[in-house]
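Complex shown without one protein chain; remaining protein chains in place.
Right after this comes chain A.
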Amino acid sequence: MNESWLALLQQAFSLLLSFDPDVWSIINVSFSVSFAALLLTLIPSIMLGFVLAFSHFPGRWIVTNLVQTLQSIPTVVIGLLVYLLLTRNGAMGDLKWLFSQNAMIFGQMLICAPVLIALSQAAFASVDKRAWETSRTLGASWIRAIWTVCRELRVALLLAIVAAFSRILTEVGCSMMVGGNIMNVTRNIPTAIALETSKGDFAQAIALGLVLLILALVLNFALGSLRGKALPRSH
């Protein structure tokens, strides 16, 4: 068994290091879709997190709870919702996005946004109010004041971004349902791992799993080094 594991690992590494076109096409789809979803969601979600933390509009409590609930909705349910919206008779059927990367991006945006909003709201809620007041009283425009507050909270906000990115990069349900797992088009790492495992082609599944593991390591080390610099502050 140990030998077969070693052989599988060896095959997995050779697939990665020999730049196997199939494997790298899957990696490319995965990263391009997830980066696009993250980039499109990032600024509006962080702004909404800021608004929810700082303003006191009627219904804020409901919106906060709704966002937090959306975080825990299974990705297949979001996949189902997006599928129903994008299907030929659906509300967004005219876009003809079903089984395309656009559909995957749309679905991942819906998965990513609640995580970003909730975690950035929590980060902003923890900020010292004097940071905002000091920035404003020294003449900063509100955009610069928001940027200053974000800078003060950079570790917490980066953590939110990494958490959201990890969630969309590793989700299977939504991508499988709305992407259709089409090779070179919508097959990403999680859907490929699921498919290859069901086919018994473990080498490719392990190779792709390794990519996710390496990514997780890189992101955590990068965050860890940032967190190391951000020592607790005395006010």
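Assume contacts are C-beta pairs under 8 Å (C-beta built on N, C-alpha and C of every residue); 3 or more make two chains touch, one makes a residue touch a chain; residues count from 1.
What we mean here is this: contacts and distances are computed from a predicted model.
Between "Electron transfer flavoprotein subunit beta/FixA family protein", "Energy-coupling factor ABC transporter ATP-binding protein", "NADH dehydrogenase subunit L" or "DNA 3'-5' helicase", choose the name on the UniProt record of the chain that's been left out.
Missing chain, UniProt protein name: "Energy-coupling factor ABC transporter ATP-binding protein".
Among A:N28, A:T137, A:N184 or A:N220, which residue is in contact with the omitted chain in the full complex?
Once the missing chain is taken into account, the touching residue is A:T137.
Could you list which residues of chain A touch the chain missing from the display?
So the residues of chain A touching the unseen chain are 128, 130-131, 133-141, 144, 148, 151-152, 230-231, 233-235.
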